[in-house]
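One protein chain is absent from this view; the other protein chains keep their places.
In order of appearance the chains are A, B, C and D, and numbering begins at 1 in each one.
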Amino acid sequence: MDKSTLIGTVTGVVLLGFSIMTGTGAGAFFNVPSLVIVLGGTIAATLIHFPLPDIMAMIKVTKKVISSEPVSAKQYIDKMVDISKKARTNGLLSIEEELNNIDQEFLKVSLQHVVNGTEPEDLNNIMEAELSLMTERHKIGQKIFTAMGNYAPAFGMIGTLIGLIKMLQNLDDPAAIGPGMAMAMVTTFYGALFANLFFIPMGGKLKQRSEEELQFKEMILMGVASVQAEESPRVIQNKLLAFLKPQERENGENAEQ
Amino acid sequence: MDKSTLIGTVTGVVLLGFSIMTGTGAGAFFNVPSLVIVLGGTIAATLIHFPLPDIMAMIKVTKKVISSEPVSAKQYIDKMVDISKKARTNGLLSIEEELNNIDQEFLKVSLQHVVNGTEPEDLNNIMEAELSLMTERHKIGQKIFTAMGNYAPAFGMIGTLIGLIKMLQNLDDPAAIGPGMAMAMVTTFYGALFANLFFIPMGGKLKQRSEEELQFKEMILMGVASVQAEESPRVIQNKLLAFLKPQERENGENAEQ
Amino acid sequence: MDKSTLIGTVTGVVLLGFSIMTGTGAGAFFNVPSLVIVLGGTIAATLIHFPLPDIMAMIKVTKKVISSEPVSAKQYIDKMVDISKKARTNGLLSIEEELNNIDQEFLKVSLQHVVNGTEPEDLNNIMEAELSLMTERHKIGQKIFTAMGNYAPAFGMIGTLIGLIKMLQNLDDPAAIGPGMAMAMVTTFYGALFANLFFIPMGGKLKQRSEEELQFKEMILMGVASVQAEESPRVIQNKLLAFLKPQERENGENAEQ
Amino acid sequence: MDKSTLIGTVTGVVLLGFSIMTGTGAGAFFNVPSLVIVLGGTIAATLIHFPLPDIMAMIKVTKKVISSEPVSAKQYIDKMVDISKKARTNGLLSIEEELNNIDQEFLKVSLQHVVNGTEPEDLNNIMEAELSLMTERHKIGQKIFTAMGNYAPAFGMIGTLIGLIKMLQNLDDPAAIGPGMAMAMVTTFYGALFANLFFIPMGGKLKQRSEEELQFKEMILMGVASVQAEESPRVIQNKLLAFLKPQERENGENAEQ
Partner (left out) sequence: MDKSTLIGTVTGVVLLGFSIMTGTGAGAFFNVPSLVIVLGGTIAATLIHFPLPDIMAMIKVTKKVISSEPVSAKQYIDKMVDISKKARTNGLLSIEEELNNIDQEFLKVSLQHVVNGTEPEDLNNIMEAELSLMTERHKIGQKIFTAMGNYAPAFGMIGTLIGLIKMLQNLDDPAAIGPGMAMAMVTTFYGALFANLFFIPMGGKLKQRSEEELQFKEMILMGVASVQAEESPRVIQNKLLAFLKPQERENGENAEQ
């Protein structure tokens, strides 16, 4: 699982839990109707805003981003350098037997095209189209999270207004005013919390991950093109290492995200 | 009708209805003067902001977006592949008899141009101009919804200020303060609700639908151009399938929006 | 006068008037010092923000936009087609006698250049420069309205702060608190009202009108260029009709804005 | 001095002064600690935000913008036309004796290059680099004012929070609550006032002036290039007049900013 997302979520939840639990009145923070208005309203607005298939796609992309292990780009560079050596010695067709050992789908498909004899230009067009499709899918995910990050506080405020309007009509019992306002404000609290500890940061993580993945796959694409052009393994390695950050170039295998 | 818009609207209305109805004081939420200020003010500002024909066009576009059935792009790809087979066998003029079976206006008009012998470049120019006109029409719709999403909360606040100013001048009767403030706040509630459950999400849906429709019609345009160039049906199919999302490529007929 | 601006302004003023007048306390809404702070402050900030000639230009442009009748583009297309027929028969110099019947300044000047024998490229450069000057003038108008739409609520808040600070120093008389706060809030009310029912929508209308006028004049420019190139009247008509919205193409004369 | 800046500042200060002075409690508006927090905090944040030389440059640019007299572009057009006549009669070297009569630095330097025999292309590159340096310097000034326009209200709020927190801990004496809150709110008042009557409008004026100066100097550059190319004085005049607004073309000498 994505480490920083995990650490961040645990830290945030623990901190807020503590802060709510200390002193009195923790019960007020668990209020199902408030939760229903904020989450329900946010989901309702999101459904009106986006087509259903886009929302489905976002859920899938999010799951993948959260559960994905950090990729060791260095390891794939080594792999491609190995393959390029073999291809230079035994011809491009000899790559075929390597394909079964490759678990990275994008690299596998690209190399299969090389084996099949797809023209370099066509190979590039096909794989770039695939990449732009992926970017598009990720972008819709970011857009949905951003929208939810705006709707959540709005419905938090709407819920608070409902609570206040109800309370204001029954001011006869002064003892009920405090708890009434407290309950009204819990909805604002939920809206701010979901937006700032979940929707907005998750949209940001999706964006960062999407940029990393794009860069990783463009590196693979360049590597495969070099293999196909039968460039020297040394040149290929240098070209691909330029994609890594300085510290990753040394021992990419330990790079962690 | 657009499914997710329907589900979202029903969910949102039911949730808020419940939340308003439970407990006491539901009556305060139905306040005609507040409604008149928020909706009336928003409409007045929108009329000053946009020319009348643009507003009319927006209403038409919105109706179409809400009521439109999801398009099965896959089905039209099959259609175009069929037509390309016939055209390769019997010549481009043989397409004419197919035209009556086509209910998609854009495809029909494009093919009519092919039958009429319009030059490929002219055909492309004419249909692209049509597309950019459509995009422009949709964009004005999004702009109007976005503007309304800004005006509604503003007039909600204006209504609340009116209510508060009136109330503050009559503080003699303490029993009237609560209901007075409640009534003032209902206007803010309306403004936030209309903006976040209607205007902003509808503007978003219009944007998403517009992008989908544009992509669909550019697919058709590419298909017709390929038919006119008498490319092989197999090649045409591959080119057009690239427009679909992976899951749609298999069984596009069941794709639902 | 611009119809939708008129309808919007009347609707907005009537609605708010009603809402203020009903019940008690209408008097509080007419407060000259509040009006002076909001409008005066907004104008002062605008004077610091923009050079005087730009503000003068904005006033002129706004007057023109509000009072302008909707242009019937169709009518000018017919005119240009007529002229093109005459020019093809009697030569370009025969246009000269038509010039007196043309009340559209931009069309007249362009045709005068044709009669004078200005080279097509020069004609295009001269008139495009004129158009970009016009667009620039309109853009400064939009910028000023947008800035005023930001300053008005800010000075509304400043006025309210002044009122509250004064009131808070004299809390001895509880009966004065209500009216004091009411008076303070009227300034916020004015700021929100001017921004949302005047400055922001007027900036928007200026923008929409400017885009329409630009499109109209680019149509005229294309028409005059075609006349100068002595293209066939039929071709000219088709080219120019593409600038119109579908419903205008039929009976442009009745098009109303 | 810049007229509209002067008028705006005087109007704004007089209006607010009146509004503060009328009635009771004017004393509350003069509060040194509040002033120190708002201005001091804004300056502190600005120092962290921008490097010192940029802030120094901004102060210099602002002084120049406020004190600058409006430039009569028309007068410089006449000048350049005169020079072009002389140059066509007596050769480019004859410009040298004119140089001492020219007080506009940019024009002088450009013409000196012409006399020195700098190649047209080099002349253009050198002066355009100078212009882009100037634009950069002005842009940093606008950025700093915009940032200050954001920091001032933020520190206004921070000061108000400090005041409120202090006041809330001493609620024993009800008579002190009003003045305490008043004092707290004065800080918000200062923040809003400095932002909206000084920082934001001054940033705007800098932007407008910068655009004007850029346009003026590009006109001069084009004029000098035409002189160097020994174009006809008539052509030069027409080319340069196109830079002026219609009303300035007639009697540019009286144009006021």
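As a convention for this text, contacts are C-beta pairs under 8 Å (C-beta built on N, C-alpha and C of every residue); 3 or more make two chains touch, one makes a residue touch a chain.
The structure presented is a predicted model; accordingly, all values stated were derived computationally and were not measured.
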| item | value |
| --- | --- |
| Touching partners, among the displayed chains, of the absent chain | A, D |
| Selected from D:159, D:178 or D:233 as touching the chain missing from the view | D:159 |
| Residue touching the undisplayed chain, where the options are A:39, A:52, A:115 or A:182 | A:182 |
| Contact footprint on chain D, counting only the chain that is left out | 33, 36-37, 40-41, 43-55, 57, 129, 133, 137, 147, 150-151, 154-155, 157-159, 161-162, 164-166, 168-171 |
| Touch list for chain A against the chain that is not drawn | 2-5, 7-9, 11-12, 15-16, 18-20, 22-25, 28-29, 175, 177-179, 181-182, 185-186, 188-189, 192-193, 195-198, 200-202, 204-205, 208-209, 212, 242, 245, 255-257 |
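Assume only the chains that are shown with their structure count from here on.
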| item | value |
| --- | --- |
| Shortest path length from chain B to chain D (each step joins two touching chains) | 2 |
| Proportion of interface numbers common to chain B and chain C (over half same, under half different) | different |
| Angle of the C-alpha superposing rotation, chain A to chain D, to the nearest 5 degrees | 145 |
| Geometric centre distance via CA averages, chain C-chain A, whole Å | 44 |
| Mean-CA-position distance for chain B and chain A (Å) | 27 |
| Multi-partner residues of chain C (at least 2 other chains) | none |
| Topology of the chain contact graph, where touching chains are joined (line, ring, star, complete, other) | line |
| Chain-chain contacts as defined at top | A-B, B-C, C-D |
